[in-house]
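Please see the structure below; I have some questions.
Only a single protein chain was left out; the remaining protein chains are all shown in position.
Chain lettering (A, B and C) follows the sequence in which the chains are written, and residue indices restart at 1 in each chain.
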C-alpha cells in the first residue's frame, strides 16, 4: 500500500509555480506521516492550479481538528475558526464576497458532531462553497475518541466497551440536506481525489466531497486496509442525476461506493440574491 | 374545516379521569384558537391513557416556541428547556432513568433550526424517546419569521422579498438519521394523530412524528387549506419496512404523504447499555 | 432649560378658560386586551403629539402570552419640554377593558382622570367595574364607549377611537391633529374605514363636550415643529444602514427581532443582504466571515443568544476580527422574561469569554444614541479589529420617542488601517504596532496572505505557544483597548456640575435618573450624573475626576447584582451607594429622587 506522506507534499511544493494556490506557505503540514488528510490537500493544490484560481481570491476555511489545520498549508487567505464553525463562517464570506472561491475543510467530528447543525443549512441554501469532509471516523487531534461516523462496536478512548451508537453517513446527509454536488473518494486514490476536488470547486452551488481519510495514529478499526476491503467504484453506467438513487448508493455499506454520487444544476443563493437586486432596481422603493 | 380549538381541550379535560396523564394541570393552553398544536396535545392525552402510563412516570420535554409550551399542559413531569435543547435534555433523562416515558415536543425552528445539531444523534443512537415535531413552517412565538421548513419564496417578516432558501424535510431527516419509527400526520386528522402518537410512544427506540401543524396567526402560506391540497395517505399497500422506499415517499412533494413511513425493530441505546452491564458482571474487573 | 411659556395647544377658536387645570406634561395609559386596539391608540396619540412638535415617549407592555386574553397597555407621555423617561404614574387612564384596567388605577396621579366605558348600572358585578374603583381624588369620566362605537362602526370595534375623541376634548388638544392621524392610519385601508373612525372620534369628542365642562390643558413652548418618531430599534437599524452596513445575519429573538426585520427590508436596496440563519452561533460566525471578507456586518440578539455567541466572540478577540453584536436586553436569566426590561447582561458582555478576552462594550442611553452609537460601534469594530457588544434593552428598543437623527458626520472617523505598499513584501497580519492595530489586507487584495486562527500565534499568524509570544500578543490585544480612547466620545457631566452627589448609571436608565435629579432639585437637592456610552474601555480620567469631585456616588441600575457598580468598584476603588432596581417596568424617577435626597441627608447629618 503506497501511503501518501509528507514527501509527496514536498514534491508537490517543488513542482509548484509561484503565485499559484498549490504552493503552501511557510508552514509544512504538521500531520503524521501517512495521514489521510494529505491527499485532499494535494487535491486543492492541483485543483486550484487546474482551475487557474489566483490565491488572492482563494479562501480556505476550517474548524478545529487535525483536518482544521488545512488552511495553514495552502497559499491564499485562511480562516482557522472554531470547532464546527467553518461552514457558517464560509457562508458569511461567500454572501459578502460572491466573487471569492471559498473552500471549507473539516473533520467528521467537526462537521457531523459539533458542527452538525450548520451543515444542513449551507447545503439547503445552495451556498456556492466547497465542503471537504475529511472523515477518519475518529477524533484525531484529541487523540482517539469515537466520532459520529465511527462504526458500531468500535473501541476508542471513550468507548472502552465498544461504541453503542450507530454511525451517520455524511454522504447521505449531504444528499438529504440538498447539496447539489456530492462525491465520495478514498484518500488512497490521489488522482480521483484531485479530480473530485476540481469538479467540486468548479461546481456552482454547494458541493460536498466526502473523503475517507484514515487516521493512522489513532484509528485501528477504520484503516486504509479496512476501507480497501469494502470500497468500490460506482457502476460504470451510474448516472448521478437521481436523488433517491443517489441516496440508495450512498447508503450502501457493502460495497461502499466512491465517485460522483449526485450532481444537479440549481440556482445558488447568490443567484437568488441577484434576482432580488434586479427586482429592487425596477422598484420605486429603491 | 373543523379546526381544533381550546374547546376540544376543555372537553378533553372534562372527560379526563384523575391520575391519568391526559389531564393537564392548572394551566390552560395559551395557544391561539385554531392553532395546529392542539391536536398532538390531545394525542398525548389519549395515547398516555390508552397505554396506561401513570403521569408520575411521564416526562414531557420541550424547547422554546409556541410548541415549547406543551409540557405545561400535560399532567406529568415537565422540562421546558431552552430553544433547541429538548432532545439532549431528554437523552440525559432517558439514559439516567430508562423506566420513564420521555416525550419531546418542539417546533420546526426549535428542532430543525437551532436544535438541528442534536436531532441526528438521538436518532442514530436509537434513544428510546418520542419526538413530536410540530411543524408550522414558521417561527410562531417570535411572530412570523421564516423557518428551515418554509417553502421557497415565502414572504415573512425576515424575508420581505421572499424566502430564497430551500426547505428541509423533517421526515426525510429523521429517516436519514436512523429513527426507527417515522410517521407524518396532518394536525387536522385528530384520530390519526392520536393513533400515530400512541404508536410512537409504544415503539421501542427513537420514534418521530412529523405533525403538519399550521400557525393560523402568522403563516399565510402554509395553512390548513394549502396542506389539504397536497396531502394524501400512503398507498394502501405501502409497507413501511424499506428505508430507501421510505425516503422516496417522505421526499415526495405532491402528494405529501401521511401515515407511518417507516418502522423497524432495532436494539435501543438502553438495550446496548444493558449488554455492557451484563458483560461487566461476568468480568473480573468489576 | 427654558421655562414653559403660557401658550396653549387649544385651538384658537376655543378660548383658554380659567377653569382648565394646567399640566406641564401628560401621560396617558390605554389599557385593554387583545383586539381592543390599545397599540393603535398609542400610535395615533403619539402621531398627533409629534405632529404638534411635542416631545414624547411611548411604552408598550404586552402580556407574556402569544395572543389570547392577555392584558396589554400603551402609555404615551408627552410634553413641550424634553421627556426623559416615562415618569411616575399617569395623568390619564383609558380603560378599554374595564376589569383588566382596575389594577392600573393605582398608577393614576391624584387630580388625574380615568376614562371608562359607562354602562347600565348593574350590568357588571361591582368588583369588575372600573368606575366603581375610581377614588375620590381622581376624576372619573364615563363615556358609553361601546354604544358610541356601535353607532359609528356598526360593531363593537372602535371603542378605542371613541375614547380618543374623549381624551382630545378633555385635554383641549387640537382635533385636526387627531383627524390627520386617523387619515394616515385608516386612509390606506378604505375610505369607509376612515369615515367610521372619524365618526367614532367625533362621537367621543362631542359626548364629552356635552357632559363634561371641566377640562385640562397642556402648557407649551412657543416654537414647535413636527417631529419624527423612532423606536430605539428603528434608530439603531437605520444608524447602521446609514453607516455602511452591508450584511446582517441573525436569529429571531424578542425584543431584538425588529432590527433584523428592518435590515431584511432595507439592505437589499443598497446591494446589502440579510440572512436569517439556523442559530446565534451561525449568526455571529456569518458576521465574522463577512467582516473578514471586508464588509461591515452586524447581528442583533438578546441574552440567550449572546450567551451562545460567547465562544465565537472569544475567537473575534483572539483572531482580531471585527464584529458588532447588538444585545437588546430583556429579563433574565435563561429565557427569563422576554417581554420585560432588565439590565442584566452587562456581566456576560464584559466577562463572558474564556481566557483574557478584552472586548468593547457600549450602552446607549437614548434613542438618538442608538443611532449615533451603533455607528461608532461599527467604526471601532472595523478600525480596531475587535468585537463590539452594544447593549440596548427592551425598554430602549421598543419605546417610541420624538427625536432628531443627526446628519451624517465624521464619516471617516475610523477606517481600516491598510498596509503601505512597501510593507507588503514582509506583510504580517498581526504585526506588532504601537497602538496594537495591525495593517489589514483583505481577501482579494494583492500582496500578502495569511491564515487567522483562534490559537495563539506569532505576528505572521502561525500557531505558537511560547510564553513570550503569548505575552506579546496578549498585550497587543489589550493595548488596542487603550489606544481606542482617542476615538471615544468624552464622558459628559449633566446636572449641577458643583453638586456633591454624583450619579453614574448606564444604558436606558439615564432618562429616569435625569428626571429624578430634576425632581430632587425641585426639593433643593443638587446632583450630577456622568453619562458615558462607553462601558469598556472608558475615558477613565473623566471618571476619576468625577469621583474625586463627588462626596457620594450613587449607581442605579436595573439588575439585582449591581453589575455596573461591581465594575466601577473594582476599576476605580470607589464605594458607591448601589441601587439595584428590580426589573420589569421602566425605572421610577421618584425613586431616584428619593435616594438622592436620602443620600444628601446622610451627607449633612
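Following the convention adopted for this analysis, contacts are C-beta pairs under 8 Å (C-beta built on N, C-alpha and C of every residue); 3 or more make two chains touch, one makes a residue touch a chain.
On a predicted model such as this, the values are computed, not experimentally measured, just so you know.
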Over the full complex, note down every shown chain the hidden chain is touching.
A, B, C
Residue, one of B:66, B:90 or B:132, that touches the chain absent here:
B:90
Tell me which residue among A:70, A:139 or A:186 touches the hidden chain in the full complex.
A:139
Would you mind spotting which of C:87, C:250, C:322 or C:353 touches the chain that isn't drawn?
C:353
In the whole complex, what residues of subunit A lie against the chain that is missing from view?
30-32, 64, 66, 82-84, 113-114, 116, 139-143, 145-146, 148, 157-161, 217
Positions on subunit B where the hidden chain makes contact
25-27, 55-57, 59-61, 64, 71-72, 75-82, 85, 88-97, 99-100, 117-118, 120-121, 273, 276-277, 280, 285-286
Subunit C residues touching the chain left out here are 64, 302-304, 306-308, 310-311, 314-315, 317-319, 331-340, 342, 344-345, 347-348, 350-358, 453-456, 463-467, 470-471, 474-475, 478, 559-561, 565-567, 569-570, 573, 575, 582-585
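Just so it is clear, only the chains that are shown with their structure count from here on.
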Taking each chain's centre as the mean of its CA atoms, how far is subunit A from subunit B in angstrom?
32
Counting only Cα atoms for the centres, state how far subunit A is from subunit C in Å.
45
Chain centre separation (subunit B, subunit C; CA means) in Å:
39
Where subunit B touches two or more other chains, by residue:
114, 116, 148, 161
Which positions in subunit C touch two or more other chains at once?
268, 278-279
